[in-house]
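For this view, one protein chain was removed and the others were kept in their places.
Take a look at subunit A:
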């Protein structure tokens, strides 16, 4: 593998680190995996692409974040006010978003930034600074999230994921916490989608497929390697895991894996990693039965 390929993999890994950080809120903190991701990731990309073409690349990133928050709030609304099961609520939003995303992109399934000439005017346009810009974004997000989770409201959000029963009998409004958590999570997911669009200079309406699992893979790899205890290490592990996974991914492509097979690889990896503790327990039990 050439250094150029490795460098590109790290950069792309940092883009997906933002995705993993977003998912860390729902998966790691709220214990409520959210399927909105596959839709909101594209929404972020679509909003950012259209804003960038219109001449506002940086505002586009911010708008993507806000659009993602709105997507998360729709799912939270379905979960809390309509009493729809969390998984189904996410699927409903994700499915609906497919149409919304096409609308945002004026009905075309993909949009390129090159035609507008704006591809040279984004924060990721410059080869020399791209890595540092992405690194700065990821570090700033980790820091901001770490500080947020140390505030009173951050603590309430963590408690809601940890013991909802207790929180529901306190003066904290559980419904509001779900809006907050799902909103922030999808905001970051959408920001990741927006960064990807500026990174590869095009937006694709089908680009969200497999993003939930991809982000999950980053979190799981980070946890396997760093075994984080506190919230700070958890965030660092999620980001680092995302970068590592992208490196592995690139390595697999170099070995001749087809890019289209990679969703299967991600799924198998996540399924196996999650089932390892159970399989180990099973093996131990068998062993003790034979002894």
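Methods note: a residue touches a chain if its C-beta (ideal position, glycine included) is under 8 Å from a C-beta of that chain, and two chains touch if they have at least 3 such contacts; residues count from 1.
Assume contacts and distances are computed from a predicted model.
Undergrad: Which listed name, "Succinate dehydrogenase / fumarate reductase cytochrome b subunit", "NADH-quinone oxidoreductase subunit A", "Aspartyl/glutamyl-tRNA(Asn/Gln) amidotransferase subunit B" or "ABC transporter ATP-binding protein", is the one UniProt assigns to the chain that has been left out?
TA: "ABC transporter ATP-binding protein"
Undergrad: Among A:76, A:111, A:156 or A:270, choose the residue that contacts the chain missing from this document, as touch is defined above.
TA: A:156
Undergrad: Considering the complete complex, identify which of A:129, A:168, A:206 or A:280 is in touch with the unshown chain.
TA: Per the contact definition at the top, the residue touching the missing chain is A:168.
Undergrad: Just the residue numbers, please: which parts of subunit A touch the chain that's not shown?
TA: With respect to the unshown chain, the touching residues of subunit A are 147, 150-156, 158-159, 162-163, 165-174.
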